[in-house]
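Left out: one protein chain. Kept in place: all the others.
Let's look at subunit A:
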């Protein structure tokens, strides 16, 4: 029997023919016809016109035919919802069939038919199937709940399917458990805050038991679910790890990687001095190495993950360098990834071997691979000082090959080596200069020009070399133009006598003939500098450059932590958080690694999550130097191809500086040139801190003053025998004031005003008497400001910011209550030290974190942080990741409570996400209200 013939029918009138066949009396003919329909569907033909005819074939006892009809239904039901109803009866009937395979088939298919009307009919059969006696039906029904939830979430909740699904976690059959876990995990993802999965030690225990018994796929579902659990303490963490480690010997790589994920995450909680911690570290290496003998596609996934693991815990694989050596027949994607890991693992101990390998690779065929290998040699030189000399000589050998792209790549990395080891390898410059003509890539040209400019005094014909570049100035890329400008200015400062003409030429090319504002601006700066104060010019242009760091393209710690929580998944392959490539709400929650139990800490506070880096992070992103260089004299791209994502925002900062400097310069203030020099001089000091968490740009701005809400009526005249009190609260220069407006709406004069507060949450009390000096005559209104102190008696109020006030006058005593914004008690010295912030953030248990959405704010992050600062909400640091600004803020309350916040602002999204952490979690809600109040006004 061959089915391939079904693919070949292309005649006209085919549909009619099929229609006739479908309605044939002969079973065989019917089946043949349905097969033809499916084949047409596969190749993309529209056979939806046959819907009623195909559905008519559904009532059959031939299971194969039934499955084919179902397949058709799943594809076309949505386009023919009314017709699809015709199928319902058969489904419902099939769900009662004595054969479990048919019951399961019916419930499985029904869930795939995304027609609202059908889902209503699905509920009853599904309910039965979830409790079916046969595990095969139950495991199918469990997945069906997830399907239904995808169509109509509300229906699933209303029908109580979620509870039934939760019950299935305790099912006796491991496969049912696994599917229930998969379904629940998926549903939970779309309800980030629901406690749907409700992982507690009992359920975890059930999952771990099922783990030993279910299929390989089920093990993956369970392990992926386990990874989301936060163990209560290190002991629980260890016991889970112990039960997960056997999975490392599974033949299925995905099981292994998911187990690695759980272990990597949970071992974070184990004390480092624990014996078990060391044992675990040792156990992780062999399975990771074994993954490299899997099929190439899996190797690729494994290598991308190993890249993360090596960054997080270099100790695991530090002795395994050899397994990452590239094999001649590896696919290119495996080769490139291996190379990346080799560089990360390179150390003094193995550098000789690594270099020998890299040299070998540099002679291979694939251009990308060869380039990367050459670059890697440069990275080794920078990373392992002892090897630098050997690396340089290897690079020189490679330059001798005269292979164009090898030469260019080598020159780019040699430039970096010069920067790392100044005055050491300049003897090779002559060799480099020989290859000047063959350079046609901007990066290589720029690198060469930089070298010539930097070492102009040692190159006899530096002026000729640079002049030769100048001829085609306007055809060069910006990178090269900027570099050339700087190099010639350097040359001029070193050899002023011979090169005056050259410098004038380049300055006029840059300032007069160029349309590029960057180039023009830099040209002007140099011009002014040179003409006003050559000494300052020398100090600025020939300033000592900061050293470049040895580690490049490290993933930023927060992202790394998140990616570790996503080991095995696409996020770990792309090295991007799921939000970067997943649409909608699914999977965009940021996952976190649990924190290690502190030595002296009790068990409760140990399940702390953290967003900040866990340990002192390595100095990341060496581009700081280059950023500075961009301003001063280096236009070279960062030493590696991967540009850290933080860079754009920092570059902006640099621009601002430049702009400011230029203004003062062009403002005609000639005496201002020292200040200009200072401005630039400051930059190197300021820039290095712009890493990781950058100092808030907003902090520079002027505070705009705290927001004061308009007065509202607190005590209506009706209730107070004619006295109406409206008021508001304000904090002005550290003094809390209650602004009151008293109106006499009665017929008689009011006197003898006094005010008293009930005990309240923050001890607010009048700091003086209510100053109503003159009697209040009918229809008269007066405004009073009552200073408040926070030294009164304290009692927790509900709500927290409730204030009960008693006002007395000559007529009676009146009571009212009002609520003050919490910002009233935000003190002026609420700016926390950055280190303290990080530590505190880590220290506060995760349970205390609250998340809020602030909607419809159309401010950029700087404006927002300025506004907030007016209300004593201080931005400590700002970080930009993938177009998302993260502001880290602190607030201190009058009673010494610190509130920490992280505000995330996505460019173009008017909704901010605010995470608040505080040891007294009940204040979070009120702090959020303050944010909203301040930002919206």
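Going forward, contacts are C-beta pairs under 8 Å (C-beta built on N, C-alpha and C of every residue); 3 or more make two chains touch, one makes a residue touch a chain; residues count from 1.
Keep in mind that, in the parts below, contacts and distances are computed from a predicted model.
Among the names given as "Sodium/hydrogen exchanger", "Prolactin receptor", "Adaptor related protein complex 2 subunit mu 1b" or "Electron transfer flavoprotein-ubiquinone oxidoreductase", UniProt records the absent chain under the name "Adaptor related protein complex 2 subunit mu 1b".
Across A:33, A:302, A:708 or A:803, the single residue that touches the chain missing here is A:302.
From the options A:322, A:424 or A:719, the residue with contact to the chain not on display is A:322.
Considering the whole complex, the residue from A:88, A:102 or A:559 that touches the absent chain is A:102. Residues of subunit A in touch with the missing chain: 1-4, 6-7, 35, 38-39, 42-44, 61-65, 67-68, 70-71, 75, 98-102, 104, 108, 111-112, 114, 134-137, 139-140, 143-144, 146-147, 150, 173-176, 179, 182, 186, 212-217, 220-221, 224, 243, 245-247, 249-254, 256-258, 286-287, 289-290, 293, 295-298, 300-302, 322-323, 325, 327-329, 332-333, 336, 353, 356-357, 360, 363-365, 368, 401-403, 566, 568-574, 578, 581-583, 586-587.
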